[in-house]
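Take a look at the structure below.
Here the complex is missing one protein chain, while the rest keep their positions.
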Amino acid sequence: MRSKLTGMLAGIAMTLASGTAAYSQELTIFWAEWDPANYLQELANIYEAETGVKVTVETTPWSDFQTKAFTEFNAKGSAYDMVVGDSQWIGAASEAGHYVDLTEFFNKYKLNETMAPATVKYYAEYPSNSGKYWSVPAEGDAVGWSYRKDWFEDPKEMEAFKAKYGYDLAPPKTWAELRDIAEFFHRPDEKRYGIAIYTDNSYDALVMGVENAIFSYGGELGDYATYKVDGIINSEQNVKALEMYRELYGFTPPGWAKTFFAEDNQAITEGLAAMSMNYFAFFPALVNEASNPNAKGTGFFANPAGPGGEQFAALGGQGISVVSYSENKEESMKFLEWFIKDETQKKWAELGGYTANKAVLESEEFQNATPYNKAFYETMFKVKDFWATPEYAELLIQMNQRLYPYVTAGEGTAKEALDSLAADWNATFKKYNRVQQ
Amino acid sequence: MAAVKTGAEVAGNRIAIVAVLIITLIFLAPIYWIIATSFKPRNLSTTIPPTIVFTPEISPFVKLFTKRSQLREQPTQEQLDAAPWWERIVLEGGEKVVRDGKGNVQWSAYPNRFMNSLIVAITSTVLAVGMGTITAYGFSRFKVKGEADLLFFILSTRMLPPVVVAIPMFLMYRAVGLNDTHWGLILLYTAFNLSFAVWLMKGFIDEIPKEYEEAALVDGYTRMQAFFKIVIPEAATGIAATAVFCFITAWNEYAFALIMTNRRAQTAPPFIPSQVGSGLPDWTVIAAGTFLFLLPVAIFTFLLRNHLLRGMSFGAIRK
Partner (left out) sequence: MATAVIETLDPKSRAASRGMSDIAIRNLFIIPTIAFLIIFNIFPLLYSLGYSFTDFRASTNAPANFVGLQNYRELLNDPFIWTNFSITAKYVIVSVTGQVVVGFGVALLLNRDIPFKGLITTLLLLPMMLSMAVVGLFWKLLYDPSFGIINHVLGLGTFEWLSNADMALYAVAITDIWMWSPFVMLLSLAGLSAVPKHLYEAAAIDRAGSLYTFFRITLPLVAPILMIAIIFRTMEAFKTFDLAYILTSQPTTEVISIRLYKMAFQEWQTGRSSALAYIVLIMILAITNIYVKYLNKVKER
């Protein structure tokens, strides 16, 4: 039945499908719709000018990116030659054979040495410490903060702050200070609020936000090698960190319960909040006066330290991988060879991309290029990431399910939420035979 | 109601007219807001409080049609002077126009997607309405064994949650090479709209007196001729109404367009919201894309408005 039916459809398809001759010299890179993808298109245009190979960066909205990419992978589709995929995907995509093994390429060009260590560890290597690589770090990213420098430097505010909290008003060095400043600027009567944080639970926004607190509080999500979670995800410092995140939620603008990068940037451009959490990749819009009327009064700082002095941030960013089902794997490798050249990486950074190339990152030129590049450089050496196991999506959904009601509605306690999460995660790892109990 | 209207009736009518006008205004307010946003300068699209009075500009439409990338610095005066008017609009918005490897300006995907939408929606509407009409006629005029069950089967094809159909459908399309083709979407939307078309058209055709055809048959028409020369013109109004609904559904479908198609055949609905993806959502561009995309379907409906009203009333009566 099925073969007959497919045969029939094939007949229809062949007679009707509009015949488009495939260009032999054409590559397609798939990414989400955002500024870096436009920068990559500009970079690819240079490649086209040099080699005659047309490279198209195809994009889809962030909210559909994961769905679209994996539907294509799982059907072994050849629509994309390369994909700039999220760091969490690497386990799922490498175990299922969607990505081409780039270990040889990696070793040949010594990317281990030329790329920032965190990007190699989280974007390229899977499993951890295995020495197997699946992608070339392309867009480094992490969570940082923007703030209203003009509010912070207002003498009246500075005086009032000092009088209330006993220390000078300045970009926070610790999460405790972050909380104080958020509270200080939280003035619903004046339609000004303390802080903008991530709360959207439909993908990884809320989780990234909470991770920022957890990692700086010295906590971990679990032992990524043994899959042990109980006592780690619900540790004491994690409970404290989650309570802090809940407290910060109290200083957010009204209706701040489904927010991600767009809302957080808007909090700054519309003068809603004093401080705002966001990925560095979304900052270009904040330094441009055309898109941010407060551009001159906007500053940036790295994720502050926790009570123990530890300082980490949640990792964003992506590596570029070759799709196993591509019909142009060789051409794709040639593009990657070009992409990792120092000049290309330098050009990539100039265009606005966040290179992972150590030499470029360390250069004066890069660090002074924008008001936030220095904070970015510092952050990229102290980042941690979410689970990258193939079942990461289930872990993510369970984390959203447990944390969201606590953070936004104050249901239950932080301890209860994290204990339940530990049980959920353990059950999931058991289901996939990662752990025995 | 040929009788003289009483004072109370006239008053009642006036109240009803006023109520209709008020309700229409309420229903149109969000649409007005979208259209107004599509003519706003970007910095006025989200303000506290919302901006109601402003000087309209066409910058959102220029941006809608160009491929742009965010600038981190203000453009220099020379850049502005050297640029043609439309490029100046983009530069003043803090963005630059992307040029390809040969230095040509790159268009955004919008015009292309818009064309795809037209091709897919029109073809699938014609197919769904055509097949729906003849099938409805078949059910209406001939004895069909298990008619109720067959009709329920047809209806049931619309009950499957699309999320579930998507994966097997995608695999099936991949196997026969229909993914990322216009025909892939056309067939899918036709299948999706058929149940509605059959059900609605059956309602219309049931109301056309059988005697008309019988008379024609006596006059020497074949059944086919009777169908095309008598039934189709009588049902024209119903066909118009069904076409409007099918067109609207096919025009706006999102999930399958997203999953089944890529660069080549993708329609506009998945593209329009993608402007949210950059660091700051540009509501004016989303609104401009929405506004232009609303035009064809609104014009189509407006042209058929008389058929729509008349047609529906015709089809609904039972004998």
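Here the chain labels run A and B in written order, and each chain numbers its own residues starting at 1.
Basically, a residue touches a chain if its C-beta (ideal position, glycine included) is under 8 Å from a C-beta of that chain, and two chains touch if they have at least 3 such contacts.
Predicted model, so just to flag it, every value in this text is computed and none were measured.
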Message = Using the touch definition from the header, name the shown chains in contact with the chain that isn't displayed.
response = A, B
Remark   = Answer key for A:201, A:311, A:326 or A:345 versus the chain not shown reads A:201
Remark   = Touch with the missing chain holds, among A:35, A:81, A:141 or A:394, for A:394
Remark   = From B:83, B:105, B:191 or B:236, the answer for touching the chain not displayed is B:191
Key: Positions on chain A where the hidden chain makes contact   = 1-2, 5, 8-9, 66-67, 70-71, 73-74, 92, 95-97, 188, 191, 199-203, 253-258, 270, 272, 390-391, 393-394, 396-397, 401, 404-405, 408-409
Task = Considering the whole complex rather than only what is displayed, give the residues of chain B touching the chain that is not shown.
result = 1, 3, 13, 16-17, 19-20, 23-24, 27-28, 30-31, 33-34, 46-50, 52, 131-132, 134-135, 137-139, 141-146, 148-150, 152-169, 171-172, 187-188, 190-191, 194-196, 198-200, 203, 214, 217-218, 220-227, 241, 248, 251-255, 269-270, 272-273, 276, 283, 286-287, 290, 293-294, 297-298, 301-302, 305-306, 308-309, 311-318
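One rule holds for everything that comes next: only the chains that are shown with their structure count from here on.
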Key: Inter-centroid spacing, chain B versus chain A (mean Cα positions, whole Å)   = 35
Remark   = Counting only contacts in the complex, chain A reaches chain B at residues 6, 9-10, 12-14, 16-18, 20, 28, 32-35, 38-39, 41-42, 44-49, 54, 56, 58-62, 64, 67-68, 71, 74-77, 79, 191, 261-262, 265-266, 269-272, 281-293, 352, 369-370
Key: chain A-touching residues of chain B, taken from the complex the two chains share   = 42-43, 46-48, 67-74, 92-95, 98-102, 106, 166-167, 170-172, 174-184, 187, 258-259, 262-264, 270, 273-281
